[in-house]
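Removed from the display is one protein chain of the complex; every other protein chain stays in position.
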Amino acid sequence: MTALDVHRAAMVGRFQPIHKGHLKAMLDILAHFDELVVVLGSAQLSHELDNPFTAGERMVMIRLALSHAGIGPDRYWIVPVPDAPMHTVWVPMVLAYCPRFKVVFSNEPLTKRLFEEAGFEVRPIPFFERHLYSATEVRRRMLSGEPWEELVPEPVAEYIKAIGGVERLRALAKTDKVVR
Amino acid sequence: MTALDVHRAAMVGRFQPIHKGHLKAMLDILAHFDELVVVLGSAQLSHELDNPFTAGERMVMIRLALSHAGIGPDRYWIVPVPDAPMHTVWVPMVLAYCPRFKVVFSNEPLTKRLFEEAGFEVRPIPFFERHLYSATEVRRRMLSGEPWEELVPEPVAEYIKAIGGVERLRALAKTDKVVR
Amino acid sequence: MTALDVHRAAMVGRFQPIHKGHLKAMLDILAHFDELVVVLGSAQLSHELDNPFTAGERMVMIRLALSHAGIGPDRYWIVPVPDAPMHTVWVPMVLAYCPRFKVVFSNEPLTKRLFEEAGFEVRPIPFFERHLYSATEVRRRMLSGEPWEELVPEPVAEYIKAIGGVERLRALAKTDKVVR
Amino acid sequence: MTALDVHRAAMVGRFQPIHKGHLKAMLDILAHFDELVVVLGSAQLSHELDNPFTAGERMVMIRLALSHAGIGPDRYWIVPVPDAPMHTVWVPMVLAYCPRFKVVFSNEPLTKRLFEEAGFEVRPIPFFERHLYSATEVRRRMLSGEPWEELVPEPVAEYIKAIGGVERLRALAKTDKVVR
Amino acid sequence: MTALDVHRAAMVGRFQPIHKGHLKAMLDILAHFDELVVVLGSAQLSHELDNPFTAGERMVMIRLALSHAGIGPDRYWIVPVPDAPMHTVWVPMVLAYCPRFKVVFSNEPLTKRLFEEAGFEVRPIPFFERHLYSATEVRRRMLSGEPWEELVPEPVAEYIKAIGGVERLRALAKTDKVVR
Partner (left out) sequence: MTALDVHRAAMVGRFQPIHKGHLKAMLDILAHFDELVVVLGSAQLSHELDNPFTAGERMVMIRLALSHAGIGPDRYWIVPVPDAPMHTVWVPMVLAYCPRFKVVFSNEPLTKRLFEEAGFEVRPIPFFERHLYSATEVRRRMLSGEPWEELVPEPVAEYIKAIGGVERLRALAKTDKVVR
């Protein structure tokens, strides 16, 4: 098998932060594909209530989560991709940043539509207990002081604590500034 | 050891394409550090005479080269980083995109200076036979029809051929267009 | 009469999509000016709930609408103009993209103000039954499944159906992503 | 004392427009530091309801306010800085645009956090009667026709009237356009 | 025939300015296609030695040239497209700005390559006496004071004189500033 024959699928997300729902979906995809391309979207964003973590921090968390689940980095790629200036150029931008893939997993309506218009097969991510395992819920709990650790893989929780992630999120709680 | 204790070094380059000199330097660094962060600079550039390959293609080539040398992706990170709008924000942009590192390897004067002004330890890359093992020389040979394959790791040469890389470079040979 | 003597007026809008109110205003303007410059604003936007159509699709719709009303393209120009990074440079950007004009028709407060500060004569667009003939109403009906076709010129309705425009809008209905 | 030894503090704001609360804070800071660097944030914004004035107009107002209070421009710098494309590069961008400073005064959560992560000492601005002396309140009164002049230094009120500032704000009142 | 069935070809250029070689090629294409899409590249550039004219001025010149040759604007579209931030997103950007087309005419190596990689049929432009009929030659003659008028269609020469185009080019002759 050569480098061009690898059967890859992509999963697109912001992973702010990666949670157990993301991880389960990744494992499901890896059961059917040689390699997974994790497209780390909105890579340029951080220090916002909806986007607290940098791309570098999110990359570390994704590797920690997958290693914890027994998946080595030879089975996947993590590719930070900044936002595009036009929706119509986002897919070609992703393609230029990533190793080639054939199938895309996404539940986000715009992502699905753009990849479909570009001729890709897009499959839904069968998220497990989505109301619970969502990054929005993780951030909400972090802000309110409720237990959030159970929603993310254990080493991800440790890492977030080690970098002062909850403190950062709370420090930002009152700002209304967003990058535009 | 936790995720924060990892002893990482970064190596910055455009890797257009990765050659044996790059690979030797990576192996040298990996002999002294836990992990290597390969900062894939000018990630947005491709389809230029000096920058023929996309970030995705360069990522694949780097993994092929390191795997061929017996280094698994658990020992390194490849992080595509687009150019910055101001030189003074390039280092903080790299830091936001990458896992944390403590030492930077570079021979490029601007890269060295910017990291030094930011307080980093910067060490030179002891390139082996630099007149020979340079990406400029690889691209020159591709254009002129001279043998270039010996300058890059074997699976990189195969991959470049499989994606029609030499043909692309030659097709671009007469353009004078650059992104600005 | 030379090319510089042409008496032109400009009408600014996003035309997402062009409707019968737009068309009536264009015909009114063309009754008093030699040529109309249709400034197709936010040209880079598409695939959003408020901006579903690409600039190219909007150009085709505008020509279809005007041809249907008996106006040939020798009477007007359609000029796609992307958004500006600062409001104060938007008027000079429009001027650089367009054939010269002397009068601007607009009801949008910012557009009016910016052209007035630049010394232009700005006149209101006497929209006919504005609550009905508005692009917002057209998109609302498309989403809710109500009849929208009667609000746009007949060939525009046909074109939107032919390119799957309603399907696209509905596919985007649940996203909250915007270009920023 | 050389140019490098000057003891400077920075105060960050948009100053849309400068009001008596801002001015009082500036005087407080100048009582303890040699020089004040007024970082005029979001310099590219104007002609919006929340950002009606251009950077040039805001610079004039700040100098008028400080001169009126007996502070000559040899005690401060006004530095217009446009928004950054990523929050993580905003502090280094400010540093590149400004004379060096050691302490930052700000109450804005994101500004505080970003400067703290960059290793700066950040102190709160002890605003006097904040519900009253706020730029939001000034703009609200301008729009509603209530007396706003008492909230800003006298020459600032005169200047705003001379440039037709209130008229501009009201002209923009119905737009929903923002730069993005 | 519906709007979607139109058989269109695109011709890509900067048209700084349009000359008789361009015009002849357009007429050749129009002999075989229903409509021509004139992609006005680098639309944002003007006031440079290699790019003296604005997009609006270039649009007027193209219509003047085609009208002079008996071709009405119902047979073509002129679409100004600004440069892309990455070569790999330029083709999708052009596609979003333009009415759909199936064939591209270009002699520029990068343009050809990018459209070919996107799956388009690209055909060469059989330029007539290219050493003579080139925009570079027109600009060279304008600068040196040699007769340039014979290289462009008659109304284009008149228009350039009417807007003071030669004077502008000469005024820029000593600058070394380019947009970047």
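In this document, chain identifiers A, B, C, D and E correspond to the written order of the chains, with residue numbering beginning at 1 in each.
Throughout what follows, a contact is a pair of C-beta atoms (placed from the backbone, for glycine too) under 8 Å apart; a residue touches a chain by one contact, two chains touch by 3 or more.
Because the structure is predicted, anything quoted here is derived from the model rather than measured.
**Q** The chain left out here touches which displayed chains?
**A** Within the full complex, the chain not displayed touches B, C, D, E.
**Q** From the list B:Val39, B:Met59, B:Ala84 or B:Val166, pick the residue that touches the absent chain.
**A** B:Ala84
**Q** Using the document's definition of touch, tell me which of B:His7, B:His68, B:Arg113 or B:Lys161 contacts the absent chain.
**A** Per the contact definition at the top, the residue touching the missing chain is B:Arg113.
**Q** Touching the hidden chain in the complete assembly: which of E:Ile29, E:Leu45, E:Ala84 or E:Val166 does that?
**A** E:Leu45
**Q** Could you list which residues of subunit E touch the chain missing from the display?
**A** Spelled out for subunit E, the touching residues are 44-48, 54, 168, 171-175, 177, 179-180.
**Q** For subunit B, which residues touch the unseen chain?
**A** Its contact residues with the unshown chain are 83-88, 108-110, 112-114, 178-180.
**Q** Could you list which residues of subunit C touch the chain missing from the display?
**A** 84-86, 88-89, 91-93, 95-96
Going forward, only the chains that are shown with their structure count from here on.
**Q** Taking each chain's centre as the mean position of its Cα atoms, how many Å separate subunit C from subunit D?
**A** 37
**Q** Can you pull out the residues of subunit C that are in contact with at least two other chains?
**A** Only 44, 46, 54, 179-180 qualify.
**Q** Name the touching chain pairs, would you?
**A** Every touching chain pair, ordered by label, is A-B, A-C, A-D, A-E, B-D, B-E, C-D, C-E.
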